[in-house]
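The complex appears here without one of its protein chains, the remainder shown in place.
Just so it is clear, A, B and C label the chains in written order, and each chain counts residues from 1 on its own.
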Amino acid sequence: MSFFLNQMVIGIQLGSQYVLVALGLTLIFGILDISHFAHGHMYMIGAYLLYIVMVLGGVNYWLALVICMAALSIAGVVVERAVYRPLRGQPHINSFIAAIGLILVLETLVRGIQPDALRVPKPIDKNFSFLGINMEVQRLIVIVGAIVFIILLQVFIKRTRLGTAIEAMSQDREGAALVGINVNRMSALTFAIATALAAVAAVFMAPLAFVSPEMGSVLVLKAFVIVVIGGLGSMKGAILGGYLLGILEALAIAYISSAYKDVFAFGVLIIILAIWPTGIFGGRD
Amino acid sequence: MTTLLAVEALTKRFGGLVAVNKVDFEISSGSITAIIGPNGAGKTTLFNLIGGSIRPDEGKVTLEGRDITGWKPFSVARGGITRTFQTTALFEELPVWVNLVIGHRMRTRSGLFDALLYTPRARREKKETTREVMEVLGFTGLAEYADMPAGTLPQEAQKRLAIAVALIGKPKLVLLDEPTGGVGLEETDGIITLIDKIRASGVTVCVIEHKMRMIMNLADYIIALNFGIKIADGDPQSVCQDPSVIEAYLGECIA
Amino acid sequence: MKKYGKWAFYLLLIVIVALIPLYLNRSKSGKYTIQVLTMAMIWAIATLSLNLILGYTGQASLAHGAFLGIGAYAFGIFVERVGINIWPALILASLITAFLGMLVGLPSLRTKGPYFAIVTLCFNVIVFKVFENWTWLSGGLRGQKVTMPSYLEARWARYYVVLGFLILAILIERQIVKSLLGSSFIAIRSNENLSEAVGINSFRTKLLSFTVSCFMVGLAGGLFAMEKGSLDYTITNYMYSFYLLIYLLIGGAATLAGPVVGTVGLYFLLDKIKGIGEWRYFIFGLILIVVIIYFPRGIVGGAKQFWEWAKKKYYRTGEVLE
Partner (left out) sequence: MRLKTIIVLTVALLMLTLGFASCGDGGGDGESVVVKIGLNAPLSGVAAGYGQDIQAGIEMAINEINDDGGIKIGDTTYTFELKSSDDGMVPEQALANANQFVLEEGINIIWDPTANTIGPQMGINTKAGEEFLIMAYTSVPLYAQGANPLMITMPPPFSIYLPEWIKLSMGSGWMKVGMLQTTGAYGELWGSTFEKAWTGAGGEVVAKAPADYYTTTDYTANLTTVLAANPDVLFIGGPSDPTALVIEQARGLGFKGGFIVIDQAKLDDIADITGMEALEGAIGVLPVENGADFWPAMTDFTKMYEDEYGERVTWETAICYTGFMILSKAMEAAQSVDDVEAIRAGFADGDVSVTSGDVYPVGFEGIDDETGALLMPGTSTMVVDGVFVPGEPIEWWKL
């Protein structure tokens, strides 16, 4: 029983990073109708920023979190302005191609500057035990931190004027434009928030693994699958889907086969979509 | 006159809201039937139920005595009912004539092997399609636009094209959802004439319309809906004088 | 008259392409170019297959990398382990791919748009993982060897085989998209709900398009195995699905020339800039972004638009002159 519980906690921790990245993706998709496949590479840039700020700059971890969020959201706005805005009104698949181009550019650039994988120290390098679960404090930070930022995002969306404007736009883009919401400003804001969330995920996860140019490519694939399973544009769906995939993976490793864990996890997702063709929480076509 | 379409106790609920509530009516062949009612009365939902894009919770739809309840849209179309949509739906980036070719697809049977080998059937059907397209272009007065992408046509021509696409499949019944919506007053007459012509060619018409004056002159039979319930039906004069209709329309009908 | 001119142009084009190996085969480096062209044409067949389902039917399949691999392995296994002659093996491999495509299409084509793209991508990941881990199937480290008969030993011989299949693939696609069936495909791409309302069974039509598309990509896979002489699990990588998508959209979706131009052009470019190492991906990425922003309908689509624009301009000045 303790083993099962342990595996569930690991699944939730895996899921936490998926949720943070998937939330950004689903916001961008819901509001701008863009398949921002380069989102994982923004996450990667976030991890490098953390390295620069914290390891090279000697800044405190929590302050570094804020700096990375701010810096990466600016990067997100630049990407939106330079790559995606010229594509507005084009077929959906075109933004996907642009995103692949962006992935190639970012990954090659980073590897060209720093070919070796880097390490970021943990802010609290300790372990803790609870109910027979033994794990690093950093993992607790990931789990709790993800929940905090999910709540912050919900508060922002539901309680602030900008947030409600974003929500209105994700539900009805043309209607939002009609009632005088500035579409350009909203897309920039959306990208800023989404990439800030990616920065959060990167800052939380970086101390647990390596900072490397390809760290975002597998993550974004999973995040995208999550967004689709939950229903494109649905934040509820992204949260549920993220934790679901994390737990599925952890359980597949424990009880089925670690080599075929992706086969199992992705197979379940195909079945879910065959039953709910527009994701668990509806979403749009 | 024989009954073409019969709707019995048709009901559809969305959550707590009953969009269409136990509606009964019949459409006789060769007639023009109008469905009227204020916004949100359930008119378009009724069309969607008949057309098969949503499934009814209760009730029955029969076409010439055949039960077509819950059929998929394409089966309903092949069964003999085609429709237009409230927000004009067209194959926008395709030329007008291709729109019509697609509309005629359900009358042709060429498949993969006909396409690959260009069989006699493919040849025959291509010829037949061309002939039909020319005829419908003429019938609806769209010949001058034949090569233009449908989305670039003027609003009124788009409405006529939508009707043409529905007609070319040779339906028994066409459902027209606000065929004159968003069209200027002078151009409305052109569409009324077209609807008359359609009836004259032997196709039964059922139309959702807001412009009461137009309906009074055009329709043989009117069904009035409000809050998903049929509040009145009959010939134009009697429906117009029905107190519940007057109440629903705040007297607008008198005009 | 105009019609004959067009056919004459195509004929001339085929003759030129058919003559290329005669010139190239004289030197060793020319032989390498023949090989690059052959590979480019194989990829072009795969891109054409994607064009049918994505360009004409509007369903973005991201599983074509998997189907390419399945076709290639089916061919390899038939030839090497079962011992069938290569030509029936090629047809069988394509049929098997088409059949699997149909099985995959049954659940996945119930979804639309991005949902379909992700379902097919999931399928591709699954196939990739299975081939990676199931070494009996994939042949493990050494991969699956595919022995070719001696008459296909020379590079130019394979060039002509592949060229023949490429022309066949273009013809097949042309026949389909110009037919009444093709109009059903295009209708679904344009407006699926309206297609249903005018009596087109969109699910069956999409399934047919997907199956035919898988047949073609299976064929490309078989030719791939024939050209390479060996296979390994990386051929099922979903990166290839992305590459096909790039070739198609940069070349121009929903045109017949676009997939060929895009694939041959980009494949050649990537081969030529191999010497600059990793930075080639940087350049490639930049090209993708710039082309997709300035030529949203791809190279061929853009050229067509330019042609229309120039024609209009010419006629207008013509009118003024009169």
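Everything that follows uses one rule, which is that contacts are C-beta pairs under 8 Å (C-beta built on N, C-alpha and C of every residue); 3 or more make two chains touch, one makes a residue touch a chain.
On a predicted model such as this, the values are computed, not experimentally measured, just so you know.
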{"item": "Contact set of the excluded chain (shown chains only)", "value": "A, C"}
{"item": "Contact residue for the chain not shown (choose from C:Arg81, C:Arg204 or C:Lys272)", "value": "C:Lys272"}
{"item": "Positions on chain A where the hidden chain makes contact", "value": "3, 6-7, 10-11, 13-14, 108, 111, 115-117, 119, 127, 134-136, 139, 205, 208-210, 212, 214-215, 218, 249-250, 253-254, 258-259"}
{"item": "Chain C, residues in touch with the chain not shown (by the definition above)", "value": "28-29, 31-32, 35-36, 39, 132-133, 135, 138, 140-143, 145, 228-230, 232-235, 237, 269, 271-281, 283, 286-287, 290, 294"}
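Just so we're on the same page, only the chains that are shown with their structure count from here on.
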{"item": "Per Cα centroids, the chain farthest from chain A", "value": "B"}
{"item": "Centre-most chain [mean C-alpha coordinates]", "value": "C"}
{"item": "Centre-of-Cα separation between chain C and chain A, whole angstrom", "value": "33"}
{"item": "Set of chain C residues in contact with two or more other chains", "value": "none"}
{"item": "Chain C-touching residues of chain A, taken from the complex the two chains share", "value": "29, 35, 83, 86-87, 90-94, 96-98, 100-105, 107-109, 111-112, 221, 224-225, 228, 232, 259-260, 262-263, 266-267, 269-271, 273-274, 277-279, 285"}
{"item": "Chain C - residues contacting chain B, complex", "value": "172, 175-176, 179-184, 186-187, 190-191, 193-202, 208, 212"}
{"item": "Chain C to chain A touching residues, read off their complex", "value": "54, 60, 107-108, 110-115, 117-119, 121-123, 125-126, 129-130, 133, 242, 245-246, 249-250, 253, 278-279, 281-282, 284-289, 292-293, 296"}
